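Step one of this worksheet: look at the structure below.
Left out: one protein chain. Kept in place: all the others.
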Amino acid sequence: MHLADARGVTGYESPAWDGVNSLFADLVDEIRRDPLGSAIMWKKGAAKEPPARIMFAAHLDEIGMIVSKIEDEGFLRIWMMGGVDRRILPSMEVTVHGRRDLHGVIGAIPPHLQDSSKKDKSWKWDELTVDCGMPADRLRELVRVGDVISFDRRAIGLANDRIAGKSMDDRAGIAVMYEAARELQKLSHDCDVFFVATVQEEVGYGGGITSTFGVMPDIGIAIDVGHGNMPGVPEHEALKLGGGPAISFGPHVHPHIFSKLKETAEDRGIPYQVEPGTSPRGTDAYAMQMTRSGVATGLLSVPLRYMHTSVETLSLGDVKKSGQLLAYFASAVDSRFREGLTCF
Amino acid sequence: MKDLVKKLSESFGPSGSEDQIRQIIRSEVEQYADEVRVDSMGSLICRVAPKAAAPGAAAKRIMVDAHMDEIGIVVSYIDDKGFLRFSPVGGLNPHVLLGQRVVFGNGVVGVFGTEKLDDIKDLKFDKMFIDIGARDRAEAQAKVRVGDAAVMLASFADMGCRVSGKAMDDRIACAVVIEAMRRSRPKLHEVYYVFAVQEELGLRGARTAAYGINPDVGIAVDVTLWGDTPEHAPFNVSLGGGAAIKAKDSSLIAHPAVKNLMIDTAEKNGIPYQLEVLERGGTDAGAIALTREGVPSGTISIPCRYVHTPAEMVDMGDVDACVRLLAAMVEELASPAGGGIL
Partner (left out) sequence: MLLAKLSEAGGISGQEAEVRQLIRSEITPYVDEIKIDPIGNLIALKRGRKGAEGKRVMLAAHMDEVGLMVVGINSDGLLHLAASGGVDPRVLVSKLVYVGADHRPGVIGSKPIHLLKAADMDRSTDMDSLYVDIGAKNKEDAEKLVKLGDQIIFATKCEPLGEGFLKGKAMDDRVGCYAIIEALRKQHDFDLYGAFTVQEEVGLRGAGVAAYQVKPDLALVLEGTTAHDVTETPEHGRSTVPGQGPAIVYRDSSWVGDPRIVDRLIETAETAGVPYQIKRTVTGGTDAGRIGPTESGVPVAVVSMPCRYIHSPVSVICADDLNNYVKLAGLFLDSLDERGLPV
């Protein structure tokens, strides 16, 4: 939950970086940040010969907003950072990261004042403004165009092991890597494991592209969130909350990695789901696979409801099981498996 | 400066056919560079060596980029009667073309015509053609080939403190870079001034140029939109408001350290500036930032009205502010402190 509450609007991930750093510091051998800001956390393997290199990637950034103009009446005009559904914004409380953090609300026009002919329409970006409760001159001292805005939402526990909060997409993935790193302390592994918290995934996988170029892994597995079962989503398109990690299959996934993840789950008695798809887009796996001479990739999805809202909901059991699966996978990868990746 | 802007604005260089404009820029900059080369895509890369080598360490590399290509059209078919069909090169609105003329690289001039339309709203490129005054296919083919590109025919207008012409996007930035190159000499690090090709087709030239240079920091100079004409959509940039420092567009989130250095440098030197969040549009910095392991990058924008028309307008005061800001940024980055970035 601490991870989810940390602020790391895409492109401005530094506040979230501290938390990640302290979480992983004792679990890995070396931590560095690449020029765009992705955290690359290296846990060395036991192999004598050049070890296989596995990169796990979850993205650190979250969707948010940016101040695009300060109006004389004291309101901030805003624009999205990443794919924000503007229909969730009216009446949202936010934090404006100015010279200091300011509390703000996104105002909604009361029904009494609305034009009834427009009642069926959602509000457009230029009809949504942030009110920080300050006059314009004071606002201009504290806020500049280009300052970022995050959702003001603390994670809360729901019934069973379910929690809801902002930016579970993809702090859930960071939590999976943390669970995997903890589990790996108890296991032996030949391969070098790189836990990478990538930046700017929400605006086009920027951190996934650059960090993979730097790490040059043999195997890359992205950990992201997948759409959970909820009203309006056909059953065969949704993942079951609490049903365990979803192992993705499609052009963005190497068939051997898909099989190995499945076998590992079955051997260890970890429940899993299969998530087939024809589009390779949408996660860091997209970027990793096409880097340099090509990377054998996989994708693990944590089932999540209400993606890209501030009440993203998931099951902690799925996170834990995903972490265990990745640790066992890493421990089972040897140089023979690596050599086999080019034998289709 | 206005003479240079006029010359660059009126030159020929649609995306993919930048030979002429490259030659003109090359003759302007050759004297200030220690090395000039053209990469395999056609971008012009000028290296300026530092006054003194960095003690102990290898010199870092600063990349400054402006694109030299411009929007235009490309001939896709020549019919029996000698009319040319065409496709747009870069982001072009068909309505802007009505009543305009184009010029090809060899000087051939054409005018736009349209098929019969029931409603002007139906105007699309495939309902339009270009008439170069040819009487049949053979005569047309003697002047123009399928695949040849053309640009708008528009002369430069000096309006006093403001100027107007075609291809201010991005020749005004080429002028800014040339002028900044003249004024600054890096103390410590190497500066690569790049005049890139094919930006209008998707930041293509900057991508390969940046890969070859492998820079430690990148600055693109490009035009941005405006928000200060009657009933315009809200946008925080006005003509005459100074150099625009970009926070975000759809290709790039400016690296916070680079953006902040631009703001601090402008304030320190008393250079007028404004901050910019552009909803749609991109610059070469978006491509530079994702090169290899990543490059901290930002953009200095020149406010420009009526972008992607033959009558783009800029304010010479803004242009001067951009020159000063770029030159000062290069000085800061190439200083021992490296602007806190290098």
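Residue numbering begins at 1 within each chain, and the chains themselves are lettered A and B in the order written.
Everything below uses one rule, namely that a contact is a pair of C-beta atoms (placed from the backbone, for glycine too) under 8 Å apart; a residue touches a chain by one contact, two chains touch by 3 or more.
Note that this is a predicted model, so its numbers are computed, not measured.
Note that of B:Val74, B:Leu97, B:Met168 or B:Val323, the residue touching the chain absent from this view is B:Val74.
Touching the missing chain, out of A:Gly107, A:Pro280 or A:Gly317, is residue A:Pro280.
Residue-level contact of chain B with the missing chain is found at 15-17, 39-41, 74, 76-77, 79, 85, 87, 126, 146-147, 198, 201, 204, 207-209, 211-212. Residue positions on chain A in contact with the hidden chain: 218, 234-237, 249-254, 274, 276-281, 289-290, 292-296, 341-344, in rising order.
Quick note on the criterion: only the chains that are shown with their structure count from here on.
Averaged C-alpha coordinates put the centre of chain A at 35 Å from the centre of chain B.
In the complex of the two chains, the chain A residues touching chain B come out as 10-12, 14, 34-36, 38, 66-71, 77, 79, 81, 125-126, 144-146, 200, 203, 206-207, 209-211, 213-214.
The touching residues of chain B, when paired with chain A in their complex, are 216, 227, 233-236, 245, 247-248, 253-256, 259, 263, 274-277, 279, 289-290, 292-296.
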